[in-house]
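One protein chain is absent from this view; the other protein chains keep their places.
This part shows subunit A:
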Amino acid sequence: MAAVQGGLVDAVEKKDIKTEPSEDSGGNNNANDGRLLSPPPGSSASAPGGNKPPAGAPEDQQTLLAVLQFLRKNNLAESVEILRREAGLPEDALDLKAGDSAGAGSGGAGGTVDLEGEDASSLLSRVTVSSSAAAQAPTKVTPSEDQPDVNVVLSAYSQQGDPALYGVYYSGLKRFIESVLDCHRAELSQVFYPLFVHMYLELVYNNHENEAKVFFEKFSGDQECYYEDDLRVLSSLTKKEHMRGNETLLDFRTSKFVLRISRDSYQLLKRHLQERQNNQIWNIIQEHLYIDIFDGMPRSKSQIDAMSGSLAGEAKREANKAKVYYGLLKEPEIELPLDDEDEEAENEEGKPKKKKPKKDSMGSKSKKQDPNAPSQTRIPLPELKDSDKLDKIMYMKEATKRIRLGPDNLPSICFYSFLNAYQGLTAVDFTDDSSLIAGGFADSTVRVWSVTPKKLRKVKSAADLNLIDKESDDVLERIMDEKTASESKILYGHSGPVYGISFSPDRNYLLTCSEDGTIRLWSLQTFTCLVGYKGHNYPVWDTQFSPHGYYFISGGHDRVARLWATDHYQPLRMFSGHLADITSTRFHPNSNYVVTGSSDRTIRLWDVLTGNCVRIFTGHKGPIHALAFSPNGKFLASGATDGRVLLWDIGHGLMIGELKGHTDTIYSLKFSRDGEILASGSMDNTVRLWDATKAFDDLETDDFTAATGHIHLQDNSQELLLGTYMSKSTPVIHLHFTRRNLLLAAGAYNP
C-alpha cells in the first residue's frame, strides 16, 4: 500500500512514506476483527483509501479526516467522495474541522491549512501519532495534544523565557530535589532527564545555540548513564534546522515521556514549582511529560532504575492492564503409535485413544483447557497436514527420550562454527527437529546446510516429473533429483545483508529478511524463491514464522511490525507504536500474540487478533536484540545490547528478574524444551545457562503488588547462573534446543 500511495503523491518525500502505512493499522486494527484470513482491506490497489472501513471511535474519525484532507490536497476528488460516503461523514465535516483548527492554531487536528509547504509530512506524522496513541493509551490524552504535528510541536517550544535563566531554573530544581527527603529524591530525580532534554531542545529551537551548548555541557553529566546514547544524538543537534527530520527528536515531541511518581512526591514537586513561580519548568512538565501518579509508598532508586531507560519513560500502568491469553493451545489429538511399532507408522488418523504422556512439569497440556489459553479458534490456524501429524508423532517420540535438565543436569552444548565467514554471518536458524541449519550472510546470500547425513535434494524439473509414476508408494522419494544432492545449498535473491531468517515449522519453507526491504519466502523443495514480500521499504531486521506456520511477523527500520500470511502479498496486520527501529520479533507459542523488541528500548506485546498493543515492557537500557518465550507461554526473556537478560511475567505485565553476567550484546536466548534452563548467547563469545525454574519459582511464592506494578528484584544473577562456556573468538548468535534437550549454538569464527 505504501508503494501505491507513494506513487500518487510525488510531492511527498520518500522519507515520509515510512510513516504512512500506519494509517492502515489504525483502520485495520479496529475494523478487521475476526476476519484475519480475508484479504486485508488495503490490498486493492485501485482506490487507495477508498475502502476505508466505517469509523466508530473518535480517533478513527480524526484519522479519516486526515486521510480526506490528504486526498483532497492531491486532487483526488473522487476518492474523497467515496471515502466520505463510506465513512458516513457529513460533507462539511472536513471543511469544518479544517476551519476550526486553523483558528485554533496550535496543535489542532488540521495543521494543513496554514502550513501549505509542510502539510503532507506533518499530516502523516500526525496520523502516525494518533494511531499509536490510540493503540497504547486510549485515555488521558487531552484532545488538543492528541495530534501534534511536527511544526506544531516545534512551535510549542517557541514560548520561552530568558535563555540565560534556563540553567538557573534547572539548577534550582536540582537543588530542591537534592534537598528533599531521601524517599522522594529518587522519584523526583526521574524528572531530570526529560526536563533536561526538553529545555535543551527549547533553547536550540529558539536559536540560542551557545546557551544550549553551555546548558548541555553543564548538566549532561548529571543524567543517568543509560541515557548516554540519546544524549549523544542530542549533542550533535545544535541548530534549529537539524530538528526537522531528526527522528529521535520527533520521538521526544510526539510521545510524552512517562514517569511514575507517587502522589506524595508529586505534590511536593508541584508545590515547590508553584511557590517559586517556576513556570518554565512547570510548563514543560505539563506539556511534555505524562506523570502517572500512584498512591502509596514512593519507590526506591533501584526500583526506578530497573524500569527506566526507555526512550519515552516507563510504560503507563494502563498499558499493561489488558488481559492476555498466554496459555497454550490444546495440542491436536493424534494417536501415538506405540514405540515398539514400526517407526514409520502410517495411520496417524483415528480416534483419540491416548494422549501423549507429557513430562512437562510447568506444562499446561493437561486434558482440560487452560483457563489462560485463548480459544482454539481465536485466530484461524492452518489445518494439520498428514506430514505435520507425522512430524508431531516424531516429536512426541523424541520428547519421551528427552533429558530432564536442571541445575544438576546441565545440557551438553554442540557448537556449530561458521568458518571463513569473513565477519559476514548475520543470522542463523535451526529447524525444530535440528536437521537443517540456515545462515544469512552480509553478501546477500542465504545458505542452508543439512546437519544430518541426509543430503539436500531438489525436486526434479517439470518435464522429469511428468515421467514419474504418480501412483507408486515412494513417489515422494521419486520426485527428488539425486543429482542435486549436496550438503548445502545457496539461495540467491536478496540484494542486501540478510538480517533475519526463519524456517517454517514443517521445514518446507524458509523465510529471510534483508536490508533491501523485502522478506523472501524460499521453498526448501526446489530451493528457489517463491515470494518476495514488499512493504517495509526500509531494512527489515527480523522475521519469524508462527509456531503453527502460515503466519509470520516482520519488523524493521520503519518502526512498524507487520503480520503476514504466506499466501497474501500484503500484510494482514501492522503494529505501530514503537518509537524506533524494531530490532527483533517473536511469536508467542500459541500464535495469538507477537512480541517486538525495539531500539527505543521497549518491548511490546501485540494481539494478533485485534492488532492492539497489550503489553509494554520497559527496563532495558539498550536496543533489544533477543527475545524468547518460555515454552509454557507465561514468561518472556529479553536480551539487549546492555548485556542483561530481563525476565517478564506476561500475565501480570511485570518484570520478574534480571540476569547479569554478559558483557556484550545478547543476540540469542532460548528456553530448554521443558523451560527449566534459559540459555543466552552473546557477542562476548560466551554461552551462559541460567536456572529458569528457580527464577520463576521464587517469583511465584512472592506476592505481587500487581496493583502498583512495583517490583523488588533481588540481585541473584550469580545464584541463577549455572554455567558459562567460552567459545574461541566466536560470538554466539543463535541457540537452539533439540527435541531431546541438547543445546546447539552457532556463530562465526572471527580470528
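Following the convention adopted for this analysis, a contact is a pair of C-beta atoms (placed from the backbone, for glycine too) under 8 Å apart; a residue touches a chain by one contact, two chains touch by 3 or more; residues count from 1.
The rule is simple: contacts and distances are computed from a predicted model.
*Asks:* Could you tell me which of "Mitochondrial ribosomal protein L47", "F-actin-capping protein subunit alpha", "Adrenodoxin-like" or "Transcription initiation factor TFIID subunit 6" is the UniProt name of the chain missing from the displayed complex?
*Replies:* Listed in its UniProt record, the absent chain's protein name reads "Transcription initiation factor TFIID subunit 6".
*Asks:* Who touches the missing chain here, A:Ser179, A:Gln277, A:Thr377 or A:Ser412?
*Replies:* Of the listed residues, the one touching the omitted chain is A:Ser412.
*Asks:* In the whole complex, not just what's shown, which of A:Lys174, A:Lys213 or A:His652 touches the removed chain?
*Replies:* In the full complex, the listed residue that touches the missing chain is A:Lys213.
*Asks:* Check the options A:Thr641, A:Thr693 or A:Thr738 and report the residue that touches the missing chain.
*Replies:* Residue touching the chain left out of view: A:Thr641.
*Asks:* Just checking the interface: what residues of subunit A touch the absent partner chain?
*Replies:* The missing chain touches subunit A at positions 14-15, 213, 216-217, 220-221, 225, 228, 231-233, 235-239, 241-242, 246, 407-426, 437, 439, 441-442, 447, 449, 451, 488, 496-497, 499, 515, 538-539, 541, 557, 581, 583, 599, 623, 625, 641, 665, 667, 683, 687, 689, 718, 721-729, 731, 733, 745, 748, 750-751.
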